[in-house]
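Shown here: the complex without one of its protein chains, the others still in place.
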Amino acid sequence: MKEKVESFLHSKLSNYIFKDETVTSNIPTYFIKSEGIVPVVKALKEDPELKFDFLNDLTAIDWLGKKDPRFEICYLLKSPKNKHFRIMLKVPVEDGEGVPSILSVFKGANWPEREVYDLFGIEFINHPRMDRLILPDNFQGHPLRKDFPLEGFGQDYLISNLLHIHQED
Amino acid sequence: MGLTDILQKPGQALGDMVQVTNLDAVVNWGQSYSLWPYPFATACCGIEFMGTACSDNDIARFGAERPSFSPRQADMILVLGTITYKMAPVLRDIYDQLSEPKYIISVGACASSGGMFDTYGVVQGIDRFLPVDIYIPGCPPRPEAIMDALIKLQEKVKTQGLEERRAEIKRKIEEINERNRPLIIR
Partner (left out) sequence: MAIYDKTETRFRGKFENLPEGHILVNLGPSHPATHGILQNIIQLDGERIVDAEAIIGYVHRCFEKLGEKYDYNQFLVCTDRMNYVSTPLNNIGWILTVEHLMQIEVPERVTYVRMIISELSRIMDHIICQGILGVDLGAFSGMLHMFHHRENIYTIIEKLTGARLTTTFCRVGGLERDIYPEFSQEVNQVIKGLKPAMDEFKDLLLRNRIFNDRTAGIGGISAEEAIAYGYSGPNLRATGVDHDVRKDTPYMLYDKVDFDIPIGEDGSVLHRALVRMEEMYQSIRIIEQLVDNIPKGRYHADLPHSFLPDKQKVYTSMEELIYHFKIIMHGVKVPPGEYYLATEAANGELGFYIVSEGEKSPWRVHVRRPCFWFYQSFTDLIKGGLLADSVATMSSLNVIAGELDC
């Protein structure tokens, strides 16, 4: 199954492949360029033999100091038809770049993309609503980056109007 | 028989039909045995509250019969679970809507002091902005601990007068204001 996927990617969509690097993982991983992610995912979904039509996960990793394009966005796809075989597509991006959104291919990518924006600061182009999802709206910073400390920088500005209680209450 | 006789031996003259006491004691007695909680359940401690309120450990035996979800009809608010910065204004709103006299029990480690979550999103204890009466430690506390806290609160309600209560709340609010004053660094 893995060879079928590799040959499919190399034959039809080879101009989108970023590099051929092997990653020690239990799931075959392929690196895709950021402008090519939508055609690749669409082709993998619609191919009648491979049929990767279940988006299993969408997340990002921050490789500050270890790898050159700092962020990697990971898409985990599953094919129920071929005994639930999974592959992982990774898209390396730099700080400040945007990635096309795959909302047109998978409806379920709505909230995970908003969560990645919220926690990492990576924008997705063509997303109808790129707002913060999990953190308060006036939160400053993107917590899951490696240069944001665990305790935060002091979040009292978020509840500043609650801290002084007036005596008339 | 006369009024002096009855006053000297309350409960003995005329049998048990007449008791002589003062108004404060009766009102406090009534209040303490019918504290209706507002369960503000955010996280895991909410499941322990459900365990306390259901068959095996029944908190209705102690008077907390009706967990009301309307703040105007509740007497005390049980803060169950982690309070984050996004949730804090909601909690403050609900506390303001409760009608006097009102009590707060902070159940669990997360509500009392932030618990194991010393992170960017969690308020380190609700006593940063609310005057709390009873703290229950535990992660999550056993149902018996929640019932014990309710009994202690009942003792407190029975023995505390109105003026004392007002003074206590004022003192707590002053402490909170003092702690939260922003540092001025020149």
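Labels A and B are assigned to the chains in the order they are written; within every chain, residues are numbered from 1.
Here, a contact is a pair of C-beta atoms (placed from the backbone, for glycine too) under 8 Å apart; a residue touches a chain by one contact, two chains touch by 3 or more.
Just so we're clear, the structure is a prediction, and the values are computed from it rather than from any experiment.
In the complete complex, the residue from B:Cys54, B:Ile151 or B:Ala167 that touches the missing chain is B:Cys54.
Looking at chain B, the residues touching the absent chain are 39-44, 46-51, 54-56, 69, 81-82, 84, 86-87, 89-94, 116-117, 119-122, 139-140, 142.
Although one chain is not drawn, its touching partners on chain A can still be listed: residues 23-27, 29, 53-57, 59, 61-62, 66, 74, 76, 80, 83-84, 86, 88, 106-108, 110-112, 115, 119, 131, 133-138, 143-144, 150, 158-161.
Rule of thumb we're sticking to: only the chains that are shown with their structure count from here on.
Rounded to a whole number, the gap between the C-alpha centres of chain A and chain B is 45 angstrom. Across the interface of their complex, chain B is touched by residues 135-136, 139, 143, 148-153, 155-156, 158-159, 161-165, 167, 169 of chain A. Against chain A, the residues of chain B that register as touching in their complex are 85-86, 88-89, 92, 96, 118-121, 123, 128-129, 170, 173, 176-177, 180, 182.
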